[in-house]
Structure formats: structure tokens, C-alpha cells
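Apart from one protein chain that is not included, each protein chain of the complex appears where it belongs.
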Amino acid sequence: MLSIKNLQARIEEKEILKGINLDIKPGEVHAIMGPNGSGKSTLASVLAGRADYEVTDGSVEFLGKDLLELSPEDRAREGVFLAFQYPIEIPGVSTTNFVKTAVNEIRKYRGQEPMDAVAFLKLMKERMKLVNIDQALLSRSLNEGFSGGEKKRNEIFQMAMLEPKLAILDETDSGLDIDALRIVAEGVNKLKSKDNATLVITHYQRLLDYIVPDYVHILYKGRIVKTGGKELALELEEKGYDFIKEELGEEVEA
Amino acid sequence: MSEMLNTLEQTALSEYKYGWVTDIEADEAPPGLSEDIVRFISAKKNEPEWMLEWRLKAYRHWLKMTEPEWANVKYPKVDYNSIKYYSAPKQKKTLNSLDEVDPELRATFEKLGISLDEQKRLSNVAVDAVIDSVSIATTFKKELAELGIIFCSMSEAVQEHPELIKKWLGSVVPMTDNYFSALNSAVFSDGSFCYIPKGVKSPMELSTYFRINAENTGQFERTLIVAEEGSYVSYLEGCTAPMRDENQLHAAVVEIVALDNAEVKYSTVQNWYPGDKDGKGGIFNFVTKRGICAGVNSKISWTQVETGSAVTWKYPSVILKGDNSQGEFYSVAVTNNHQQADTGTKMMHIGKNTRSRIVSKGISAGFSQNSYRGLVQVGKNATNARNFSQCDSLLLGDKCGAHTFPYIEVKNSTAQVEHEATTSKIGEDQIFYCNQRGLDTETAVALIINGFAKEVMNQLPMEFAVEAQKLLAISLEGSVG
Partner (left out) sequence: MSELKELIQDKLSKESFSGNGSLKALSQKGLELFNEQGIPTVKHEEWKYTRISAVLNKDFSYAEGATAITAKDVEEFRLPGHEAANELVFVNGIYHAELSNIRSSVDELVILPLAEAVKGEYKSIVDGNLGHSAGYHKDGINALNNAFAYQGLFISIKKNKSVEHPLYCYYINDARTVNVLSQPRTLIHVAVNAEVKIVEEEVTIGTSDSFINKISEIVVEENAQVHLYKIQNEDSHSSCVKTTHVRQVGVSKVNSVTITLNGGVIRNNLNFILEAPGCESNMYGLYCVKGDTHVDNHTIVDNKMPNSLSNELYKGIIDENATAVFNGKIFVRQDAQKTNAYQSNKNILLSDTATVNTKPQLEIFADDVKCSHGCTIGRLDDEALFYLQSRGIGDKAAKALLLHAFAIEVLEKIELEPIRQYVDQIISERLDFEI
């Protein structure tokens, strides 16, 4: 589904990704872990097409298409969904209206008729349950005045509505208490199928207790330095990121 | 963002939808302004002597006045002697019923989306259709008359209800008020009159649709709304004009009187031709709109969506004379290309416990200049007056300007006045977030702008809101990605 080869990217003059290789197949859950500044969020942004990052080398193929050639909206329409670490506020635009516009734009791209109001509301009601989100919240301006947990739940709700092929969760656990974390993770799990894939980006292992990955990759200084199963996350949790440095033969700060 | 800016620079203005001309033979006055022209207009309308005298008085006063220059707008001097002050489509004879309206005129309004056929209309809107200098038809008159509501053209009102016109015309905007109101008082050709008797709540929205058609003419309409004790009316105004290379002048006067416990809601969607993308042509929209809350507990609310005109000079105001009266002003003003708008409001608190609320949203794009100018005045006796003003500006691109000029004058220690203003742009991260959800940049910008203007749009009657929302998007098309 997604095939990343030797991906290199920079922001302004700073090289951040220095050759990423990653293959994700339908039905799989991959986790990318790494210390701060390793390039985790950059990878998410580059995949979603944020203009601040310049891809200097490598390729990304998504469902047979060159992802890097597509505009951010077309990537979304092809089925890439990024759950933002810091969801944006848009005053005056209700979440309902926003999601409805998004759903219909994507349908238009796929040559489908726009969804009528009744069908949309029905779908919305159904998906709201998945993430335990309140109707009242959805009629408020998008993310404006939402708590951290509400914002993240809103992201997963939008994911449920847009039914992406590949969902990238960028530090979705940050700023969540344990209950909110569970609700969000349950939402993600319910949306999992044999046809879609999930890429979880996180600093901590605890999210992976709820969203169990098939593969864990450790990103360090812009490269994936180690890949393993879910036990790698536990090992990392136990030993800390220093053990990576040790394995790489780097000096560990006291 | 760069994508947004690129599209910004393309500035391909979408075609102005209402730019066509109807080919109708017109009965016109020769260009130029003199006492003779004033007499000519008055005679054309078969007016009584007192009306002519009133006009002449205004004209003589106007001669002594100079055109105001304080607004933040620049435009070539208007040559008042090259304008035709009267142009009426030639109709066969006096109409006995709506069915007799010239099919050509009927078609003109159909094309504008204004049906004069009562059956086809939404049953809750009555329309007075004004083309150039005259009103050609008013719908639902009979139904309204049964409730005692008078809704007719100003010309008709002068003939049929002289006592009301004598009493109220010029009572809110005196003929000497300003340069353009004096000019209007001298040469106004038609407009709407609306009278809501005591205790009556109008069951339908009343609306006037203004259309400039003829070349080289000015449009000077006059609207007067009187809401007697305990009455209510919601009034809508719409306007369009053909695309022409030369500027055309529109100098209207609107007066509203609200007596004890009366409420008037006045909504405008102003879409006069704004000129082309290089700033050629377009309407000069110099309008005086003012209402007086003359009675206790009365309320006047202005809502405007301003997207058209090359130059706009307009300050719908409320004089809060009655105790506990309320004034509101909700405005969205969009300027694109070379448009200039200097608009805002005046809230004059005179009575006790008077309240006013101002919400102004300015959106500037292209090379345009958009100014909010407002005055909040609290007089010595206006105990416990309250005002809240919010003025927000959104800039699209770095070649346009947004200006805020609020004047606040307070002479009473119990007053509470608050004013807030912000200026911002659409954030790159907002656009990216929308892109990531599958919205292209153009849709994203339209969505964000509608969100920005929502508080004002919510004030519009349903029939208007949808049209206004589309208009916002169209006005900015090509200027934003």
C-alpha cells in the first residue's frame, strides 16, 4: 500500500529525514517511535504534503501512485489521513459543516454523488458513538475552545467519517489522560480492517498497549535504525532511548 | 501558502453575474442639474406643490454645500451636470394589476431572480421593484392592505398618503444633513414607503429590489419606513447594475422611525457593479441610512452584506432616543480588485438604558481598501447606556489595506462602552489542515471566510442568507486560492 524508499527531506537548510525506507501493507499497524527531534513528526508532515518541508531525495508510492506528486488535498482524497498533533482552530466553521464539506469533496474526487443531509446525519450519528463524541461539540466552531482530549477525539471522529486507507496518528497520545487515551485508541481499533493500515507515531509505549502494532520501527536522527515486533516497544520502554545509542556505539550522556 | 498567494495574484475576477442591460425605451430627463430639472422630475410625478417646494429647498441648500472629503476613499470628481436625474422605462399606461407589467421588465426581474408573479414568489416576501428612477410594481399589496400595512412606491405614497409623508419624510435624515442627502432630497425619483400600523406584526418580509439599467443616470431612491407603536417589520433590500465603463452614482436615503415598542429589522445585500478588475467603471454608492428609535423599548437592527460598488460611503445609524431602546449594526464588507469601502455606523445614545451592538467584519483582497468608520456617542442624559463593538478585519494578500476608525464620545459616567478590533490573515496551518481533509485551497478559503463572517450572516433572513453566502464566495473568487 505504502512504499517509502530512501526518503530524504529538510526544512529550510536543516536535513531532518536522511533516508527512510518503509513498507506498509493493507491490514497492518506500524508504530514509529523515537526520541524528540528524531524526525517522527516530519515524516508525518512530509507524507501529508506540508509545504514547509522539501523532499530532497527518495520516493513514496501510495496505492500505485507517486504520493509526492500529489497536492495535500489529493493525498487526502486518495485516502491518506493525518491525525494532527496540534489540531487547528477555525472560528465560525462548525465541525459538522467542515466534515460534510470534506466528505463531499472526497466523494466528488472519486466520482460519487454528494451525500444528502439525511444520509450524512445518519452516518455521523453512527460514527460519533465510536469515539464517544457529543453532538453539542460538533456544532461548535472547529476545535475552538476544545480541550486537548476533545481535539484528539475530534480527529479520530473525522477519521471515522472520511474512512482513510492509511491513517497516520501523529503523537495522538500527547496531552491525553488515560481515559481519553483509551477512548481514542478504541476508536482507532474499531476502524481497523483488512483493507486499511495505520501508522502510529509516538514517543511513549503506552499508546501501543491499546493499539497493538504488528511492527515497531525506531527512528533516530532521521533514519530507521531498528525494526521489530511489539516487544521492541516494551524493550524501549524498559531501557529508554539510551540503549539505541549504545547499540549504535554512541556515547551516552551521564 | 505559496499556492494561495499564487492564486491571489492571478486575480481573475469572475464575471459579474448581473452585468447585462435590458433594451427598453426610456423616458428620460436631459443630463444636468438645475431648478428646471427638479421641477421636471416633480412634474413627471405629478406631485403636489408642497413636495416641489421641499425639493427646491433641498436643491438650493445643496448648491451651498461641498462634497465631503473625509472618507478614506479616492475617486474622480463626480460631474453632477453630466448625470441624467430621471429615467423611467416607458410603460404603456397606468397599471391596473401586476399582470399588466411590461413583459420586458417582468423578464428583467425574472432574470435577476425576482419574480413579480405572486404565485411564483415565496409567499412570505412582498417586493417593490424599482428600475432606474421609478417603481414598476409592488406585489402582495392587497394582502398587506388588509392588515393596514401600506407598502407602495414613494411616488404613490406622495399621492395617496400625503399626511404621512409630510409628517415623516426628512424627519430622520433632514434634507440639509449632508451633501448626498441634500442632493437626494432634491432629485429623488422613487423608492419604497412602508407603514406598519399600531400593534401589527408584518406576516411577510417586505423587500425592495433596485436595478440601475439606463446609461449615464444616477439612481436616487428614497425609502421611508414608519413602524407605529408595538409593530414589527423585517425589510430587505437588494440591488444590481449593468457593467459599464463609466462610473454611475447611487445616492439613496433610507429613513426608519420606530415608535414605542416597535421593531424594525433592515437587511441589505448590496451588489452594485464593482467595476472591472482594473478598477474601471462601477457604482459610486453614497448612501445615507438612519433610523430613530423614537419610542421606549423600540429596536432598529441593520444588517448589511456589502460586496459590490466601486466606492462605498455608507453608515447606517441609529438614534437611540427612547428609553430602553436598542440599536444593532451587523456588517460584512468585502472589497476586491480596486474597490474602496468606507462603511460603518453611528450609534447615538440619548435615552436612558439604551443599548447598542456593532459587529463589523471587513475582508480585503486584491488592491482594495476597506475601512470601518464608526461613532458611538453617549450623551449626558443617557444613563446606563451600553455599547459593545467588535471590528475584525481579514486581509488576503499584501496589496490591500484594512483600516479601522472608531470614534467614541462619552459624557455620562454610568455608560459602559467596549470596543475591540483585530486584524488577521488566514493561517497557512488552517489551509493545510483543510487540505489534509480533502478540501482544495479555494474551498478552504471560502469556508474560513464564511466562518469569519458567520456572526453577521446569521442575522440575515433565511431567503437572503444563502444568496449572501454565495455572493461572498463569488466576490472573492480568483482573489483567493
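Side notes on the structure shown:
Every chain is named by a letter (A and B) in the order it is written, and numbering of its residues begins at 1.
Assume a residue touches a chain if its C-beta (ideal position, glycine included) is under 8 Å from a C-beta of that chain, and two chains touch if they have at least 3 such contacts.
Here the structure is a predicted model, which means the values were calculated and not measured.
Taking the full assembly into account, the omitted chain touches B.
Among the residues B:K44, B:H61 or B:K425, only B:K425 touches the chain that is left out of the figure. Residue B:T404 is the one among B:S317, B:T404, B:Q459 or B:S475 that touches the chain missing from this view.
Only one residue from B:V332, B:V417 or B:C434 touches the chain missing from this view: B:V417.
Annotation for subunit B: contacts to the undisplayed chain at residues 70, 378, 380, 393, 395-425.
Throughout what follows, only the chains that are shown with their structure count from here on.
By the touch criterion stated above, subunit B contacts subunit A in their complex at residues 1-3, 427-430, 432-441, 443, 447-448, 450-455. On the side of subunit A, the complex with subunit B involves touching residues 48-51, 71-73, 75-77, 81-82, 84, 87-88, 90-93, 97-99, 101-102, 105-106, 109, 141-142, 158, 162.
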